[in-house]
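The complex appears here without one of its protein chains, the remainder shown in place.
This part shows subunit A:
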Amino acid sequence: MNSSFGSNPKVRFGLVVVTFFAALAILGPWLTGTVMGIDPRANDISAIASPPSSEHWLGTTQFGQDVLAQLIAGARGSMFVGVLAALIGTVLAIVFGVTAGYFGGRTDHVLNFVTNIFMVMPVLPLIFIVSGYLRGTGLWMIAIIIGVFGWAGGARTLRAQTMSVRNRDFVLAMRMLGESNPRLIGSEVLPHLGGWVASMFLSAMIGAILAEAGLAFLGISDSGAISWGSMIQAAQSQSAVLRGLWWWFVPPGLCIALIGTAAAMLNFGVDELSNPKLRSATRKVVRRTRRVERAVAAETRTA
């Protein structure tokens, strides 16, 4: 399951993109500080809104900030939101989905009810309201909000998968030996959901990056933090499009588009993963088919 997930070319493209931006995020401060020697927040009064040049490879903003340095710093902000939100979302999805699927019955009823509420909740308006209360709290809070509101779909998937694993013979056998429920979940069931959890985490991360960009563009963001969304928002507020300052908004836009493509590619991979595999024909089916064959053979002989 895992190997087929990683060997799909579309999935591999998605993984490469994500890995690239992850590396950019991790090495960001070192790249801008040591390699480029530019502070993404510093205002270079001598170069305001200047197009790409040998000094500023991607030009500068209206405020004289280096766009490349901002892009790298923005990758860090965006990835931070993505990873934190995905972490929160995945943990919640596992807690709700796997627990509901494993225990079934009343537990399932309650947890599934909560999941369904989160599923149908109008997330965007809610995020507006919540972030309205929490104005100016930074990327941290944005990530938590996105994570807390975005786990329901994943919980659904994991619940269904858990239900198909929990009554497999090897789980029954270990339960019969006296293995405890937490251990059965952690050591027997969860390893079989590894591919699902990994792909879910990636999709959630990318989804969160896009969500953060969208929110920043709509003005819900910390003005001090740099992310791709806040870059575009700043460009927009300075009418960069009208004034033809394309180098200001195209690079972060491209990054977002690239991440979006990666998300789509990974989703293809998940689809292929979730396609029901050809189930091995059960004995009963085989027997029935044989019986039909025998009957047909008898028919043709008499005819």
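As a working rule, contacts are C-beta pairs under 8 Å (C-beta built on N, C-alpha and C of every residue); 3 or more make two chains touch, one makes a residue touch a chain; residues count from 1.
Assume contacts and distances are computed from a predicted model.
Asks: According to its UniProt entry, is the unseen chain "5-oxoprolinase subunit PxpB", "Biotin-dependent carboxyltransferase family protein", "ABC transporter ATP-binding protein" or "RsbT antagonist protein RsbS"?
Replies: Of the names offered in "5-oxoprolinase subunit PxpB", "Biotin-dependent carboxyltransferase family protein", "ABC transporter ATP-binding protein" or "RsbT antagonist protein RsbS", the absent chain's UniProt record gives "ABC transporter ATP-binding protein".
Asks: Looking at the full complex, which residue from A:V35, A:V91, A:I129 or A:L172 touches the chain that isn't shown here?
Replies: A:L172
Asks: Touching the missing chain, which residues of subunit A?
Replies: 168-174, 176-179, 187-188, 191-192, 283-284, 286-287, 290-291
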